[in-house]
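Can you keep this structure in mind? I'll have questions shortly.
Removed: one protein chain of the complex. Kept in place: all other protein chains.
Moving on to chain A:
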Amino acid sequence: MGRKLLTEHINVEGIDTLEGYRKHGGYRSVEKALKTMTPDEVVEEVKKSGLRGRGGAGFPTGMKWSFLAKPEGVPRYLVCNADESEPGTFKDRQLMSKLPHLLIEGMITSSYALGANTSYIYIRGELLYVLRILEKAIAEAYAAGFLGKNILGSGYDLDLHVHPGGGAYICGEETALLESLEGKRGNPRNKPPFPAVQGLYARPTVVNNVESIAAVPVIVNEGGDEYAKIGIGRSTGTKLISACGHLNKPGIYEIELGLPVEEFIYSDEYCGGIWKGRDLKAVVAGGSSVPILPKELILKTAAGENRLMTYESLSDGGFVTGTMLGSGGFIAMDETTCIVRNTWNFSRFYHHESCGQCSPCREGTGWMEKVLHRLEHGHGHMEDIDLLVSVAKQIEGNTICPLGEAAAWPVAAAVRHFRHEFEWHVTHAKEAAQPGAVYRAGAVLV
């Protein structure tokens, strides 16, 4: 059994109330930090913990915090990114709805570390019910003196607000989020300047994922070194994985980083194998934006080593034979999955969600979707396959924000690993266009 640092008490009755949460050690980190530690000491613990951003990019949180500009007399902000909208990723929602006080505790301790007196949780607009849960919990925290003026008599003030998002995936990109939070259209900003220097209202701002912030209390309570003992190398601590697709037991699992992918998929403690006794075909390991890998490459690296659930192991082989841990949205596909159809589906999402500011992404996402639509529906040509790769390349690296890459990578990877399926959609256009048709070693499987 792996250790559960975040979710140990997630199913305890009443854990969503302040009282219930306190009974299980809740808000200890606030007391410890505010009463016995300086803000810099908290930052130092987070640095030592090796915690890396859980929102997708995996940037070391302690380092991000230490980059925050601190000009005299200028307020700074901590903003929690709770816009979770990537296909396959649904861990933050669970964490917030079941353990609202964990996030609030993390926000208080983190805000203290950063010297922020006003902090925001920007939550996906569709999650109104979670917003209500959070608001209720925040009201409890104010009443108990964990928020507001002079928290626990320490002289530290903090106001915490929840803000519902604008209903767009792009508002999860940190600078689009800040624009949206300012009341503007959620268009990503050009960087530099980075949020650490000019973020919300052009003031120094840290944006962190829900899960990153939720990990702070345990780091403060147990110490960064203790946290860093879990995991392998530069992948420390635990990670929430939202597993979905053709698994016997889809769901949200807290794993210790370093767990072998094979164990995660097949052991009964986790996903319990592929459903209906079928064979695994491919996995998208970190949310829809990361490259898809065929079974052979998700279980073992190109060098034949066991693939582990760590930032490093999953990206072993770069984008040729590797992928990314991303946000932990783990999508498993069995042998009846049509890769072309699935790629088209992802592509449809990015086409729909591009903000439309920069030309490669605005035009390229639609172009890829249309070509994939044709291929899937039996109107494709052989040239279309290389065209897809070429369009993806024209987007990648040339856009304002990483949504461009998020749209390009899945397409490029699908063609890289499953080119034969794309070709089959051209050579067997009629069969391929049948609903449910799937290429399997040359045979149609309906």
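Note that a residue touches a chain if its C-beta (ideal position, glycine included) is under 8 Å from a C-beta of that chain, and two chains touch if they have at least 3 such contacts; residues count from 1.
Following the convention adopted for this analysis, contacts and distances are computed from a predicted model.
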Just go with whichever of "Glutathione ABC transporter permease GsiD", "Succinate dehydrogenase flavoprotein subunit", "Radical SAM protein" or "2Fe-2S iron-sulfur cluster binding domain-containing protein" UniProt uses as the name of the absent chain. "2Fe-2S iron-sulfur cluster binding domain-containing protein"
Tell me which residue among A:221, A:288 or A:354 touches the hidden chain in the full complex. A:354
Which of these touches the unseen chain: A:299, A:387 or A:433? A:387
Touching the left-out chain: which of A:190, A:267 or A:306? A:190
Pick out which of A:168, A:230 or A:338 touches the chain that's been left out of the picture. A:168
If the missing chain were put back, which residues of chain A would it touch? 168, 170, 185, 190, 192, 351-360, 362-367, 370-371, 374, 387, 390, 394, 397-400
